[in-house]
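A single protein chain has been removed from this complex, and every other one stays in its place.
Chain nomenclature is as follows: A, B and C, assigned in order of appearance, with residue numbering initiated at 1 for each chain independently.
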């Protein structure tokens, strides 16, 4: 599973993407992925908000993650 | 005193301007001019509204008219 | 120049952003009025606009001044076309620029609404078989 990072999320992680290659590594849900990231990078908890997109659609915490999903971390948007 | 006619007012009068040359002919106020026009051209009373401008400013009925004023008949505006 | 007020033969919509742009403006709102093909299901061939130009420019200037008093604006544009205009041709363009978007949206709406109420410009609708001075009769 590939996870993309944008904006300040990219700065926090220090990379624009991250791969969970084995089935066992991959978080099972959006919520689990968020928890994993917040534990690994405490800076995430300081953000105003953090959303997750699965296959380029906003996804709630209970959405399951599959190995071939494209997942993206969406820090507070600020277009316009 | 010169009176300008625009839009439908021009069609009603059949001219784009009219001159009151002698002091005695000239209506004394905006209200008197309106009355004079309504009597001469009954079509004016069928309009939605009719305003008068004196020296290119909207003028109420009690505004006096002077010989060198530029007066305009303003039928319902419909710009835009 | 804060205000640009004009009565013109043709409206050039491509200029309006250059005219409203400003280093202190984060938002620019523009309204364009154009000739519509149908009025109450009747096909319009063209519109013909006439104005009392001296007074129209004065009234447009008053509207722009009122907008500049009511809202914090950096620039204001108001232009109206006269003469005969065909379907899709722009007949009026108004706009404002401001630091934030609330102000320019509200001001832009005020500019067009008030222009339609007070500026001495008259519009004749030209249909296939008749012409009508808009709003003249109840």
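Things worth noting here:
The rule is short, and it goes like this: a residue touches a chain if its C-beta (ideal position, glycine included) is under 8 Å from a C-beta of that chain, and two chains touch if they have at least 3 such contacts.
Because the structure is predicted, anything quoted here is derived from the model rather than measured.
For the chain that is not shown, the touched chains among those present are A, C, taking the whole complex.
Within the whole complex, the absent chain has one touching residue among C:34, C:68 or C:132, and that is C:34. Interface residues of subunit A with the unshown chain, by the touch rule above, are 4, 6-8, 11, 46-48, 53, 56-58, 72, 74-80. In the full complex, subunit C touches the omitted chain through residues 13-14, 17, 21-38, 87-88, 90, 99, 101, 104-105, 108-109, 112.
Please note the rule applied: only the chains that are shown with their structure count from here on.
Each chain gets one centre point, the mean of its Cα atoms, and the points for subunit A and subunit C are 48 Å apart.
Once the centre of each chain is set as its mean CA position, subunit B and subunit C turn out to be 26 Å apart. One inter-chain figure worth recording: subunit A and subunit B are separated by 73 Å, centre to centre, where each centre is the mean of the chain's CA atoms.
Looking at subunit B, one finds that none of its residues touch two or more other chains. Multi-chain contact residues, meaning those touching two or more other chains, do not occur anywhere in subunit C.
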